[in-house]
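All protein chains of the complex are present and in place, except for one that has been dropped.
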Amino acid sequence: MTNIGAPVYLEEKLEEISRSGRLDYRSKSLPTWCPGCGYFSIVESVTAALNRLEIDPCETTVVSGIGCASRFPFFVNTYGVHSLHGRALPVATGIKVAKEDQTVIVVGGDGDAFAIGGAHIPHAARRNIDITYILFDNGIYGLTKGQASPTSVLGFKTGTSPFGNQDRPLNPLMMLLSHGASWVGQAYAGNPGHLSEMICQAIAHRGFSYLHVLSPCVTFDKTTKTYKNLGMMVRGLPDDHDQSDVMAAMHEAQKTEQPALGLFYTENRPTLGDGLNEISRRSQAGS
Amino acid sequence: MTNIGAPVYLEEKLEEISRSGRLDYRSKSLPTWCPGCGYFSIVESVTAALNRLEIDPCETTVVSGIGCASRFPFFVNTYGVHSLHGRALPVATGIKVAKEDQTVIVVGGDGDAFAIGGAHIPHAARRNIDITYILFDNGIYGLTKGQASPTSVLGFKTGTSPFGNQDRPLNPLMMLLSHGASWVGQAYAGNPGHLSEMICQAIAHRGFSYLHVLSPCVTFDKTTKTYKNLGMMVRGLPDDHDQSDVMAAMHEAQKTEQPALGLFYTENRPTLGDGLNEISRRSQAGS
Amino acid sequence: MANRPQILTDMQVSFCGSAGDGTIAAGDIFKRAMAEAGYQIIAFDVYPPEIRGFGKCIARTRVTFDQVYSLKPQSDVLLSLDDSHAIPHVGEVRDYGAVIYEDRPMATVEEGEHMSGHLKPAQLPYGVSFRELSERATSGARFRNIVAVGFIAGLYGLPRDLFHRTIGRKFAGKPAEVTESNIAAFDLGYDDGAKTFQVDINGFGPPPKRKKSEKVLMMHGNSAVARGCLSAKIDTFFGYPITPATSIMEILAKEMPKRGGRLLQTEDEISAVAAIVGAGFTGSRSATSTSGPGLALMTEVMGLGSIAEVPCVIFVSQRGGPSTGMPTKTEQSDLNLAVRGVAGDAQRIVLAPTNVEGCFKCAGIAFEIAEKYQTPVIVLLDLYLSNRYEAVALPNKNPFKLDATKWAKKPGKGDAYQRYKLTPDFISPRAIPGQQGMQHTITGLEHNELGRPNDQPAMHEAMSHKRHEKLKTAINYPNLTTSKRFGDKGRVRVGVLSWGSTFGECLEAMITVRKQGITCSAMKVVMISPLPVDEISRFMDDCDVVLVPELNYEGQFASIVMGTLGRPVHRLNRVTGTPMAVNDIIEEIQILAADKPKRRKAAE
Partner (left out) sequence: MANRPQILTDMQVSFCGSAGDGTIAAGDIFKRAMAEAGYQIIAFDVYPPEIRGFGKCIARTRVTFDQVYSLKPQSDVLLSLDDSHAIPHVGEVRDYGAVIYEDRPMATVEEGEHMSGHLKPAQLPYGVSFRELSERATSGARFRNIVAVGFIAGLYGLPRDLFHRTIGRKFAGKPAEVTESNIAAFDLGYDDGAKTFQVDINGFGPPPKRKKSEKVLMMHGNSAVARGCLSAKIDTFFGYPITPATSIMEILAKEMPKRGGRLLQTEDEISAVAAIVGAGFTGSRSATSTSGPGLALMTEVMGLGSIAEVPCVIFVSQRGGPSTGMPTKTEQSDLNLAVRGVAGDAQRIVLAPTNVEGCFKCAGIAFEIAEKYQTPVIVLLDLYLSNRYEAVALPNKNPFKLDATKWAKKPGKGDAYQRYKLTPDFISPRAIPGQQGMQHTITGLEHNELGRPNDQPAMHEAMSHKRHEKLKTAINYPNLTTSKRFGDKGRVRVGVLSWGSTFGECLEAMITVRKQGITCSAMKVVMISPLPVDEISRFMDDCDVVLVPELNYEGQFASIVMGTLGRPVHRLNRVTGTPMAVNDIIEEIQILAADKPKRRKAAE
């Protein structure tokens, strides 16, 4: 786990990919991200996971907000909604409630999720809606050309924090655990093998799964969350980590100086769909 | 602490109050709440605390959203903003950033805070803005005549959940701890002595203080968070609870079946105002 | 004595008291019994804004043989359960109408605070001992309101068993004693009323007979909306409580799950509207409901719905504004927001029903239109219409189309599905998740036919054109009356152009002035956006002057009409928080009719 590989680009793997069937999940639009952006490995991993899980592209909907990360749906050959800044989760909620049999994946950036979209996350988690949320954390606003985000580190100089960011960054993993998410994990764009594995598990989980992906913005962050820095910081979860112990998960999540990759916490409990079915049952039973 | 007294109403204490000087903090409008509503003890405790801390009414601004709880500012003789549903915190942020020397108190209901206002709490907490947030948790939407709220218990039948609420309630204390609030406590409207003490401490704290007040809605909740039920559930924090240990605080906050009253966590760290001053200093120093 | 009617065929009863008196409940029993009997009903209650507290409540019910369109400015009966609240309303009782009040109030009443001292000479006073009768029936004063209902029923000789049935139904869930006590109280009141001096000597005539092919039900605007949704087979509903829209959601929360529908209370209005866009994308019939403050929060997502072309329905019940405003008062001032409150050029479909039956129709049709034109549809009510009760004849057969979608065919091999194909009717054939080989991504960015981001001038021009032209064709949607003219045909002195709940009052005013010899027509406009320009133009061509009465300060509909047609109208605006007084409209028509035919600077 400490041996994090170099980023892997599509081009290099084209041969392997076309054999695998993954390409059926790719759209004809090539990603418009900056060369070297961490996001390339995420799109690659998502298509690989869908392929591996044999989920039909037409049974999958990918929902995003606005941001570099949120351009994602255009690059996959599933159904997609490129919605509004911060609103991917409620749009996805509508989709899942209306069409329980779709596999719904939500993608987006740190600003999209924890700034403007912050009201929605606790509710997706507590309701345990059966969707997968993949959060692309580059610690910056990429699309608007580099301003501080809720996960920007202290002191980071950006367009809107020219004298250094003074607002303590949020701890997304702690938050999601406290909201009651039933699957919480972390991965790193610079470790695509592990990323791919985690995405597979997250999609396979029945309930709300939250995967936090650390992903460098090579254009607007040359100093803090770079491949170099992150590569030195990330570590694996302890071997004896108990994935069913929420306090243990929080304990690990506190160590933000050394972000751990892996599955922090998982539990099985009724999903929102189960709850709605229960309501239907009761109403038809006459109470 | 286990000996929770009966609710105390203004009328009974009128004599004591008028001697104390607290009445200077009361406005001429009498509360329009239902007789027996838990909120009466909160308004009483806030005025007592301001009086005890000798904060001039004109140096205090109370900000609220919309809801029964949010009618609060009309009943005190400070400056006040009765703002919009869910927006008390950002309005208060504007006030405090603009006028650092005002004592700013935010009040509001569970729906106001954790449903529509959910995006704002993490940011008030992480910035450590020096305001006091008193949350009136009755587990229901009072003003709109009884619908489920984010803290309604499972199975609770309300206007919008006639077959029983299926959405797992949020755990506000856990959330605030995970957001990095620098003072997190809990009180109960049925224990006004302790409530008063906590409000005093919360206002005195330098930084963002969050006080969660359990308060029955006697009109729309006859079955779950009643005086009777809450009175049997609440307990004190363990004697050896370490208020500087965030993991210990979370451990206690997990026990929602037996809500603990007291100060869960506190720390001293720079406030938003300190950060903004630091920015000014750096900018004037030329970097 | 000349004014005094011989047989009463149109009776309006107002109950007035404080929140604790059971005022609203009394009105409720009265109107339900009369509707049950087969009369036409219009009823509207006024509440205080506080949850508890002792604010004034008034429950007004108008009972008629033939259909009418609004409450009358003058009631036939005022029943006071609390004189301090009711005294200011004595003036609204007609000459030779009845004023009924507590004869023996509990506390001694101050000089001048008892109703008996405030009656006008021609009004008929009935002092009744509500409290004593209640105590006699049930050993408590709690049933004063039921005694009062009984008194009125007795006074007019209305069938006793009719009321017994209504009372029985109202307390069906409760222990048997509750019903019994209520009936006992009612009967004592009835006996007292029956043996007193009769107010309208020939009593109240029997109700008209009904057609077999319809169910007549008494309901308010919000329940009619809920019924419309259920008839149109709504699949999903996402909402957030807000007065005066909440009851739409509360009714659906009870009814949808029984029919396999799903309802979720979201964390706020933004999530609610985002969720219906998500649901709409999947082909689900989805709706939300809110009021002005919530609609303000929804504007951004509704813009997404417009450009991404997603069907969904938003019910809006307006209340007094701006901002939190007057949550328990009525107003028509969210029209601007509904029609023009959106970033960029995004025209919307906005329907505004004018009565309770219209609420049912517009609610159901909204789903059809949303699907057909692939766009958000707003249905605009107000507190008055949401809470106003009418006896409505519902068709026995479901009148709504259950699929109005133009579906796409699977594209040929190698061809991609074009979600935003430019077509002669401006509507792109649709595909939804789950359909094989039709995968696509919808977006709020300007896009090409495939849905890929594209901001080239020609593309933006073509797509803007498509989106606007598409909506224009909705004016001719077959199952919907988008506008309709009533009253005199051909050239008229005054035309009244009206929308929403106020149309009832306009119609009454028009009928009245025609009797006075003024040529007059009234046009209701149900589709406010896009505006049925041709019909309105033709109507205006026929009118010497056009009057637009509205319950808002700015004359919002008047501005929309003038802004679209570039022609002047006269505004009549009231912001009292109450329905518009028919007399105000009549007066304004009279002034306009008396004026010189050509008034140039009319727009101000």
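Chains: A, B and C, in written order; residue numbering restarts at 1 for each.
In the analysis below, a contact is a pair of C-beta atoms (placed from the backbone, for glycine too) under 8 Å apart; a residue touches a chain by one contact, two chains touch by 3 or more.
Every value quoted in this text rests on a predicted model; they were computed, and no experiment measured them.
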Q | Absent-chain contact - pick from B:Y39, B:Y79, B:Y188 or B:F220 | A | B:Y79
Q. Any idea which of C:L337, C:A431 or C:L450 touches the chain not displayed?
A. C:L337
Q | Chain not shown: contacting residue from A:Q147, A:Q201 or A:N229 | A | A:Q147
(Q) For a quick check of understanding: of B:V46, B:V63 or B:A260, which residue touches the chain that isn't displayed? (A) B:V63
**Q.** Absent-chain contact - pick from B:Q102, B:N138 or B:T266
**A.** B:Q102
Q: Would you write out the residues of chain A that touch the absent chain, in ascending order?
A: 32-35, 66, 68, 84-86, 115-116, 118, 141-145, 147-148, 150, 159-163, 219
(Q) Take the complete complex as the reference. Which residues in chain C touch the chain that isn't displayed? (A) 49, 292-293, 295-297, 299-300, 303-304, 306-308, 320-329, 331, 333-334, 336-337, 339-347, 443-446, 453, 455, 457, 460-461, 464-465, 468, 552-554, 556, 559-560, 562-569, 575-578, 602-603
**Q.** Positions on chain B contacted by the hidden chain, ascending
**A.** 28-29, 56-59, 61-63, 66, 73-74, 77-84, 87, 89-99, 101-102, 119-120, 122-123, 272, 276, 279-280, 282-284
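Just so it is clear, only the chains that are shown with their structure count from here on.
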Q. If you average the CA atoms of chain A and of chain C, how many Å lie between those two points?
A. 45
(Q) I'd like the Å distance between the centres of chain A and chain B, where a centre is the mean of that chain's Cα atoms. (A) 33
**Q.** Rounded Å distance between chain B and chain C, as computed from the means of their C-alpha atoms
**A.** 39
Q | Multi-chain contact residues (two or more partners), chain C | A | 254, 257, 267-268
Q) Which chain A residues touch at least two other chains? A) 119-120, 122-123, 272, 276, 279, 282-283
